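What follows is a set of notes on a single structure, which appears directly below.
One protein chain omitted, others in place.
Up next, chain A:
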Amino acid sequence: MSLKPLDVHFKVHLDLKKIELYEMGWNLKDGLRECLVAAAPYGGPISLLKGHNRRSPSARPQLEIYSSSGLPLASFPWKSGVVKQLGWTVSDDLLCVQEDGTVLVYDLLGGFKRHFSMGNEVSQSQVLETKIFHSPYGTGVAILTGALRFTLATNIDDIKLRRLPEVPGLQGAPSCWAVLTQDRQSKVLLANGSHLFILDNTACTPVTPPGLSPQASSIVHMCDSFSYKYLALLTDSGHVWMGTSNLKEKLSEVDTKIKTPPKQMAWCRRPKSQQPSAVVMWDGLLIVVGECKETIQYHLDDDSILVPELDGVRIISGTHHELLQEVPGACEEIFKIASMAPGALLLEAHKEYEKESQKADEYLREIKEQSLLSEAVRQCVEAAGHEHEPETQKTLLRAASFGKCFLSNFPPEQFVSMCRDLRVLNAVRDYTVGIPLTHTQFKQMTVQVLIDRLVYRKLYPLAIEICRYLKTPEYQGVSRVLKHWACYKVQQKEESDEVIAKAVSVKLADAAGISYSEIATKAYESGRTELAIKLLEFEPRSGEQVPLLLKIKKSPLALSKAIESGDTDLVYTVVMYLKNELNRGDFFMMLRNQPVALSLYKQFCKHQEQDTLKDLFNQDDDHEELGNLYVKASYKEQRLEARIALLQSAVDEYYKAKNEFSAKTTEDEMRLLRFQRELEEKKGELLVGFSLHDTMTTLLSVGLHKQAEQLYKDFRVPDKRFWWLKLKSLAEKEDWEELEKFGKSKKSPIGYLPFVEVCIKHHNKYEAKKYVSKVTPEQKVKAHLAVGDMEGAAEAAIERRNESEISTVLSRCSATTDHLLMERLNRAKATAVKK
């Protein structure tokens, strides 16, 4: 085999490999000595605080942030208080815990984000020790105060401080402690000499790890695993106890034979691995302990720190950055010397094939005979994922691809996605980017988060390339990155509004699902109102523009935008906002210029605030509407006096509006109402509220003719109406005598045909006939027909020589009885037509 695995150590139970990730790009004079160092998991950034212990104000310590490959990201002098601890959050924010319990949060480019305090008690008694820990609920901070009490915040994004109970018998600082996550709770495990206690919200419980060797008089170090499941304890006798973190089960115990306290200890195991293994570091020495008694030792040339990861431990020194991890199963199978695993054979087969040797066939045959070819391909693909060297990845993938040719129906997804993932991983592992992710970590963290991290480091082009390459849906991918880019862009103070707005619009032009309002909000927050307004112009959805416009106090613009959108809800939003924001006068003035908003607000007022409506009309001097409003109010009013009063107000308004007609009519109505009431009181007839017409009808029907006449005169009722009224009511009462008198009183303004018809309607042919002769010649035929006098009708029609009238009569004749008449009519019709 020409391929040699890097540093594979063959031990009885434990196979580890150490991979060199980077040669550090930084140039540190003293290495990591006398530095506070913190490195973020998942190949995150590294922060250094040099000389933090120097208290002289003249020499300010320098805070530096580097990428995993040691390229500087930020550097600035530390101006705040004494820092006790540095740490990174899960979202790559730097936490600096100060002596007084204040925690300062910076982004990875050194920008200050915010700060928070760990409470009064901490600031009074000062921080003794602190630990920054991760749990499924986010990043937390635990503090041991000078008063030997613990204060804990489980999630710094949602701070709820918890002060843990006192530990009985604790005289000085505990020999060591750690934060465990158990039963969905963060607890503190601490060792006071050989005694172990678990501190939770309510109690302090002494615990004993099963099978801890009795020689130990004190526990000097402890650490939990990346998955929170396991715990390792180191005793002063040099024994490492490994077990589950609930302290119920012991996995193994190994004697390191070193009795000095270590610098750091960390778990080094990959998910689902059966072998527990922990790494303990002393000055210049690294020991890996596992299940068996043997240990593996490495020498360290330089001061180093351990960074526990999901599937291994990174070791960062002043010059190098290495990854120590258990050899993955697939790699071991393939690269083990003289391995006969299918993957190994396939790799060999491919190698022979490249050499154009027939041995390739032999190897292949061997795999195929055991029908393990698909297994072989899978092994190669998986192993490729775990390799860091692109050449090795390629060789393995080529072998897999070669093997695939001899398989039908082998699903290609695994191979394809592995190729893609590796391409992305190789890109971000690049020295200039410096995110040394393993494939396992990448899968755990997901593409979205990786994109976020790249965006966070302002590596926009790379992020976009990756989105495009992985065909991430635009909305989650490219557009999101562009949005972040734009948000960053608008904060660049040195460029002019026009330039930025243009740049943003050009870049974002055809990206789907971009929210310009978010970008504008960012611009506004960084104090560039004009730019925000410019950017909002690009926002196609008015719904998104309006809230920000309101926020930046551009309410007239917001209002007109809302109206433009045609979305009344939006208009209402603005109107309601303005109503509370402006004084009444300004508010009305603004509405006045926007009729749509005004009519909407009027609608609202109609139901909610009648008085406001009045004010609105008043302001506009819209007396006509005010009048209408009063009239409307009047007929909702049940008391007569109140109704009249309202009508009077209406009259006043109508006069102001120069609407004489309405004013007069309303005055008439008031007069009518008074008249009605008077009569009602006198005669006991229900009248109030009736229309003039109805009042007269009622009066006539009960025989109050005099009063009816009075109304007729007072209200200038047209003659026609009065005649109709009287005619109808008399006929209704079948007062034929009175009717006849009325008919003769003067010439009827409505003619006499209505008399005929009304009589007929009340089945009085006799009376009807009386009026037939009085009807005008044009209506004669109709009148005769109405009373059923066919002869008369025929007579009249013939006399008038009117063809259509003759036809009408004809159509009413029945063939049997009016035979003669029909003949006459037909003849007359003939002559009429001739004429």
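Criterion: a contact is a pair of C-beta atoms (placed from the backbone, for glycine too) under 8 Å apart; a residue touches a chain by one contact, two chains touch by 3 or more; residues count from 1.
Quick note on the criterion: contacts and distances are computed from a predicted model.
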- Item | Protein that the absent chain corresponds to, by UniProt name, given "cinnamyl-alcohol dehydrogenase", "APOP1 protein", "Vacuolar protein sorting-associated protein 33B" or "DNA damage-binding protein 1" | "Vacuolar protein sorting-associated protein 33B"
- Item | Listed residues A:K632, A:K741 or A:H763, member touching the removed chain | A:K632
- Note on the structure: Out of A:F116, A:Y456, A:F715 or A:W736, only one touches the absent chain, namely A:F715
- Candidate in contact with the missing chain, chosen from A:S662, A:T698 or A:S748: A:S662
- Item | Residue of A:D569, A:D586 or A:E791 in touch with the missing chain, whole complex considered | A:D569
- Task: May I ask you to list the residues on chain A that touch the chain which is not drawn?
- Result: 540-541, 566-570, 572-573, 576, 595-596, 599-600, 602-604, 607-608, 624, 628, 631-632, 635-640, 643, 661-662, 665-666, 668-669, 688-694, 715, 717-718, 720-721, 724, 728, 750, 757
